[in-house]
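A single protein chain has been omitted from the complex, and every remaining protein chain is retained in its original position.
Naming follows writing order (A and B), and every chain is counted from residue 1.
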Amino acid sequence: MLGLAKKDFTLLAVVVGLTLLAPFILNPFPEGSGMAQFNAGYPDLMQRFVIFGIFAIGFNILFGLTGYLSFGHAAFLGVGSYAAIWMMKLVTTNVIPAMILAIIVAGAFALLVGFITLRRSGIYFSILTLAFAQMSYALAYSVLTPITGGETGLQLKLNDPRILDSALVGGDQARANLFGVNMSSSYEMSVGGWLFTFNAGYYIAAIVMILAFYMAIRIFRSPFGLMLRAVKSNQQRMNFTGLNSRPYTLAAFVISGMYAGLAGGLMVAMDTQVGPERMFWTASGEVVLMTILGGAGTLIGPVLGAGMIKYMENIISKINSTILHQWFAWMPDGLEDFVVAVIYPFIGKGWHLTLGIIFMLVVIFLPGGLVEGGQRIAGLFRRKKTADETSTTPAE
Amino acid sequence: MDAIVLQILNGLDKGSAYALIALGLTLIFGTLGVVNFAHGALFMIGAFCAVTLSRIINWSYTTISETEKNFLGEPLEVQVPYVHDWFGVAAGNTLIDWAVPLAILFSIPIMLAVGYIMERGLIKHFYSRPHADQILVTFGLAIVLQEVIKYFYGANPIPTPAPEVFAGSFDFGAMLGFDPNTIIYPYWRLVYFAFAAVIIGAVFAFLQFTTFGMVVRAGMADRETVGLLGINIDKRFTIMFGIAAAVAGLAGVMYAPINSPNYHMGMDFLVLSFVVVVVGGMGSLPGAVLAGFLLGILESFASMAAVLDVLPGLNQIIIYLVAIIILLTRPRGLMGRKGVMED
Partner (left out) sequence: MSKSNFTRRGVLKSGAVAGAGVALPTIFTASSAAAYMNEPTGGSVTLGFNVPQTGPYADEGADELRAYKLAVEHLNGGGDGGMMNTFSSKALQGNGILGKKVEYVTGDTQTKSDAARASAKSMIEKDGAVMITGGSSSGVAVAVQALCQEAGIIFMAGLTHSNDTTGKDRKANGFRHFFNSYMSGAALAPVLEKMYGNDRKAYHLTADYNWGYTTEEAVKSSTEAMGWETVNAVKTPLTQTDFSSYIAPVLQSGADVLVLNHYGGNMVNSLTNAVQFGLRDKEVNGKNFEIVVPLYSRLMAKGAGANVKGIFGSTNWHWSLTDEGSKAFVRSFGEKYGFPPSQAAHTTYVQTLLYADACERAGTHNPCGVAEALEGFEFDGLGNGPTLYRAEDHQCFKDVLVVKGKENPTSEFDLLEIVEVTPAEQVTYAPDHPQMGGADASLGTCNDGA
């Protein structure tokens, strides 16, 4: 169906189901309960899950298939974001043109960077991409301030031209929209103690991610994808057979740059603001970590990795000592203080520590990333271990 | 002219820090084939060895001042270091003053131990894993190490001055016949340069002139063959990891007076030291040192006001620009070996 093998179609269906039902799945705890702290089903975080999911899917097309480890992918995300916000400032606040321009500009930039950096391989390639990204970051932060807004970045202003849009009336704000549907508008549904939020922006981003995921499956299963895997397993042998591998790797690089640009454009569409930190090397490193954490070369892994890191960043960092005391209030005083003191270094301002420990634990015990963890759990239930036949097996 | 001489001095000084860190990193790359993202953290731990020793020497007990008041109007608590009681005020203060140089001795066993534990406890299991896994695990380790330091020492930089005798600067201008005060350079930075030269020389001598070094070099060139000769190369590599950690740590100790140490100083240096190593060429120790000095000098020139007037923002990108140019003209960096980390 849809040109997919049955296994892939099942995977796609699962992804579609999970993304569309995310407002329910991510809000398992009733409002007002102590565990509500762990709910992630609010619009901003759900949007970030799918946006970084797209970013990681795109990164994985390059890294997972060809083995080329780019350490500068955040540059394409940043460039896409800047393109999108300028589209919104100058032409229209409709998100479609902004996203299209983001993809085009990021793709063009990726073509330029890829053309230069793919002349080298291995760590030399990584450092070249890193160098381009760091230059983009440094220039956007400083001398390009007239174009990028520098440190404070760019936002929509009341006096932007927006030639296609009608003038704002009264106290209206310029807002990102899709033919009038506001990205930040939501329906809320309350069932019992639960509250579920259905946000227009999230569903638009989710549909884009599903399309991106579908495209990724097609690329993984295409002859082109096979060619990319050949690059990973043995580029030399491939070259000896008279095939020039460079056009294939360059195409993969540009596609993955366009995915990053799409993610950048979506970020602006959901939250109309761009800052240069988006291109700093830590942001490039983050997508590498997402992909490896989830499982490089697998289809679903990068999305899981992205979700994991964003969840830690947004949920764990918000737990403070007051909340801990509330949770453990039922314990005797001395014990409560002790338990809180033990947990405290790992939450709130200590969320980095928890993240670091998880990185280490996952890579030590689950060499294939979170996907391998999932497979092991599934294996426990299924008895019959057919792990290497499932569609989520690493490429190599 | 004097401006150029000055920037060459600056470049050598910056370069010596880059070269020291890159040297340690290359030892690990070259010998063990491991991408160590925790190397910056080792540098940071070195700097915090200096901080820790200075705190230990400053270990104090509290007395209540009769006359002075604190900010709440209560009697001021005055901290008196124990060393004042033990050695007298003058000798005690000298000891406190010399905390950073003393930390060199203090840090060597600590860094060797940290390196040994890291290699045996963690890195060892990652030799045969893909580089991506090595990155993830060492990056995780780097985060954990720096968060632990942050937990105990806070996020703010901690001033760790050099001994009083090294305060101020030396006037090269007057010596070389320029106007006085045109080419001055701080004594401590000159010490740092000399120290780096000694360490780099010692590492090279060790690898070049000892049997141990010879075996390690052979192992770097062809690990399998050396193993087949019945030599326990793994044990030697563990020791090399310890040495690399010690080199990074010493670079950190001596750097503490130049910039007040903080918990994220390792991350600040991490990317830069990778660029230096790769520009130098994978698997080449002289390449790493050479690239360190080259990038240091070019960075210094790019920060001159006269250059920035013509090319604003060049100081922001110079390192990366040079890296791109060198890697495009020389496929394996300055002195890289074929086939190391090329896939």
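Please note the rule applied: contacts are C-beta pairs under 8 Å (C-beta built on N, C-alpha and C of every residue); 3 or more make two chains touch, one makes a residue touch a chain.
Everything quoted here is computed from the prediction, not taken from an experiment.
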Report task. Give the labels of the shown chains that the missing chain contacts, considering the complete complex. Result -> A, B
Query raised in the report: If the hidden chain were put back, which of B:Ser60, B:Asn156 or B:Thr210 would touch it?
Result: B:Asn156
Report summary line: Touch with the missing chain holds, among B:Asn36, B:Thr52 or B:Ser300, for B:Ser300
Report task. By the contact definition given up top, give the residues of chain A that touch the hidden chain. Result -> 30-32, 36, 39, 42-45, 48, 138, 141-143, 145, 150-153, 155, 158-159, 170-171, 173, 175, 181-182, 184-193, 195, 197, 199-200, 267, 271-273, 275, 277-278, 313-314, 317-318, 320, 348-349, 351-352
Report task. Please give every residue of chain B in contact with the chain that is not shown. Result -> 2-3, 6-7, 9-11, 13-14, 17, 68, 70-72, 76, 150, 154-159, 161, 167-169, 181-182, 184-186, 188-189, 257-260, 262, 264-265, 268-269, 299-300, 303-305, 308, 312-313, 315-316
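Criterion: only the chains that are shown with their structure count from here on.
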Report task. State, to the nearest whole Å, the distance from the C-alpha centre of chain A to the C-alpha centre of chain B. Result -> 34
Query - chain B-facing residues of chain A, complex - result: 63, 67, 69, 116, 119-124, 127-128, 130-132, 134-135, 138-139, 141-144, 235, 281-282, 285, 288-289, 292-293, 296, 345, 350, 352-353, 355-360, 362-364, 367
Query raised in the report: Which positions of chain B touch chain A when the two form their complex?
Result: 35, 122, 125, 129, 131-133, 135-137, 139-144, 147-148, 151, 267, 271, 274-275, 278-279, 282, 312-313, 316-317, 319-321, 323-324, 327-328, 331-333, 341-343
